[in-house]
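The other protein chains are all here in position, but one chain of the complex has been omitted.
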Amino acid sequence: MTEQAKKPKKQTRLHEIWVQLKRNKLAVVSMFVLIALVLVAILAPVLAPYYYDEQNVANKYAPPSAEHLLGTDKLGRDILSRLIYGTRASLTMGIVAVLIGGLIGILIGAISGYYGNWVDNLMMRLLDIYQAIPMFLLCVALAAILGASLRNAIIALGLGIVPGYARIMRASVMTVRETEYIESAKSINCGVFRIITKHIIPNAIGPMIVQLTMGVGSCILSGAALSYIGLGVQPPTPEWGSMISEARAVMRQYPTHAIYPGICIMIAVLACNLLGDGLRDALDPRLKN
Amino acid sequence: MLKYIGKRLLMLIPTMLGIALVVLIIIDLTPGDPARVLLGTNATEEQVEELREELGLNKPFLVRYWEFVKNVCQGNFGSSIMTQRPVFSEMLMRFRYTLVLVVFGTIFSTILGIPIGIYAANHTHTWKDSLAIFLSLICVSMPSFWFALLMIRFFGVKLQWLPISGIEDWKGWILPCVAMALGLMALIARQMRSDMLEVLRQDYITTARSKGLSERKVVYRHALKNAIIPVIMVIGGVFGSSLGGSLITEVIFSIPGLGQYIMTGLNNRDYPVIQSGILIISTLFAIIILIVDVVFALVDPRIRSQYTRRKKNKGGKSDDGTGKEAKKANATA
Partner (left out) sequence: MAEKLLEIKNLSVEYHSDEDILYAVNNVNLTLEPGETLGLVGETGAGKTTIAKSIMRILPAAQAEITSGEILYRGENLLALKEKEMQKVRGNKIAMIFQDPMTALNPVETVGYQIAEAIKRHNKISRNEAADRAGDMLEMVGIPRERLGEYPHQFSGGMKQRVVIAMALACNPELLLADEPTTALDVTIQAQVLDMMRGLKEKLGTSVILITHDFGVVADFCTAVAVTYAGEIIERGSVDRIFNNPQHPYTQGLFNSLPSLEATSRRLKPIKGLMPDPTALPPGCRFCERCEYATEECAKKAPEIYEVEPGHTVKCFRARRDD
């Protein structure tokens, strides 16, 4: 009780959202799943029973056992350890790509929405053109041309998702811009930069948070797809998508080798989507039914 | 309406010019010397220089851009460096595979996704809705290539019902189309459900009920016709993303479509293939979006009238006439 009362006023909105969010059990569970995944990624060396690249060719394709809970792959590497280490690449791809894309998108959208007129027109036409290229194709092309690596895959994904965020941001800014408190901020001679950063972005950020959360999920998916076709993380570094790709050759004999990483991807993406849904309901209770 | 379509077709030109520019910029970003990459480390300096000249890489960026645009306008999309075959006819040959995949994928996902969404919206607060939401969330969250592999393993290897790759007959198409459609279907179902719920809250639905209409008529005529409008937009997006996504499906099922062609081009740094390939696919996408917008306008009278009003005025009395009559009617009542 007292702790809540002590909280500064600025946090009341966040607190409100949290109260709303807490009601949605699935969203809360998803949030904990995501936190757990991040912890797994950070603590991979502690949690994983083996190093991801520890080979034991003599013991290849071992069935699940006490030493290797999920068995070993073609080089005798422990699959569980590789899954645990794989969390790193997959989450990095999802989160960093969304940060890059979101940041650029928010800036473009905010400027475009705030200034309107020809600035808006020009930016939107440019985005139209950019968006005319199917997103996944653009990511594949960028990743391939920049050269296959985790860093380049992240850049490709980040650049691919910019237009979506820019549009959402622009739409929110345009609605916020018309409201009276922006008028009043202008009337007391607030600088443009200050108005955008202090007034418009915090108020337009609601729908953005939802999209960013879900974006992490879709970037994990696209990132896995890039890795699957060999354009993402390079061996021997484990990544869920590339693990599926490696397991493809032995799909007939050891289907589980492909199933495990797929389930990992699904859990991570599902958690992002559920949390995103929950956040949307928490931000706009009217939508809940 | 025709005028609108014409205007939109004209708008395609700057879009294509823009896409060409973006593609060239992307290629320009390539680290290192493309000619060197193409020839490998064993090539001599002269060979590299020769290739650079041949590819026009020594010319300034804008000149290259201009030549690319000029060639495309003349119907010359260049030839593959690897195979020496013209890109355009090669793509035309592969086009039908991608088209079948994308069209059937979109149709599958639409004809399944829309009813599922409507059904879920009409059964909120029941386990049916929860199940539909849950399954569609799973489908959206699942890597499609992974699910494709599982299907191959199950239907192709274990049950041996369907071929695991290649598309010799119609059976070969089933798994690829399902793999394409699944996630998109879930996407459409989710959109349909939320739009339907939004529309069912509207006043005009209450009006329709208060007329004594059957629930079926209220839902399928009054609500659906309104709720489907945003879904059409999503279907357009789905079509586009399946154009991109077909790439991975083609790789998995070894379908010789556009995606694989571009993929090979990317792996070989076959620049004409990359440039023209992306340009052609993006143009296709732009045309699809155009069609969606037209359909959109046809379904929604509010948008339709924006484009037809002008014609009506030219036709003379109709708009003015009704206006006057309306005033008269107001006065007499």
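Quick notes
By letter and in written order, the chains are A and B; residue numbering begins at 1 in each of them.
Keep this in mind: a contact is a pair of C-beta atoms (placed from the backbone, for glycine too) under 8 Å apart; a residue touches a chain by one contact, two chains touch by 3 or more.
Quick caveat, the model's predicted, so the values are computed rather than measured.
Screening B:70, B:85, B:171 or B:211 against the full complex identifies B:211 as the residue touching the chain left out.
Residue in contact with the omitted chain (choice from B:45, B:168 or B:203): B:203. Along subunit B, the points of touch with the absent chain fall at residues 124-125, 202-204, 206-215, 221-222, 225-226, 229, 299-302, 305, 322, 325-326, 329-330, 332-333.
We take it that only the chains that are shown with their structure count from here on.
Averaged C-alpha coordinates give centres for subunit A and subunit B that are 23 Å from one another. Against subunit A, in their complex, subunit B makes its touches with residues 14-15, 18-19, 21-23, 26-27, 29-31, 124, 137-138, 140-147, 149-150, 152-153, 157, 194, 197, 240-241, 243-245, 247-248, 251, 259, 262-263, 266-267, 274, 278, 281-283, 285-286, 289. Chain contact summary for the complex, subunit A toward subunit B: residues 125-126, 128-130, 132-138, 140-142, 144-147, 217, 221, 224-225, 228-229, 241, 244, 248, 251-252, 255, 258-259, 261-262, 265-266, 269-270, 272-274, 287, 289.
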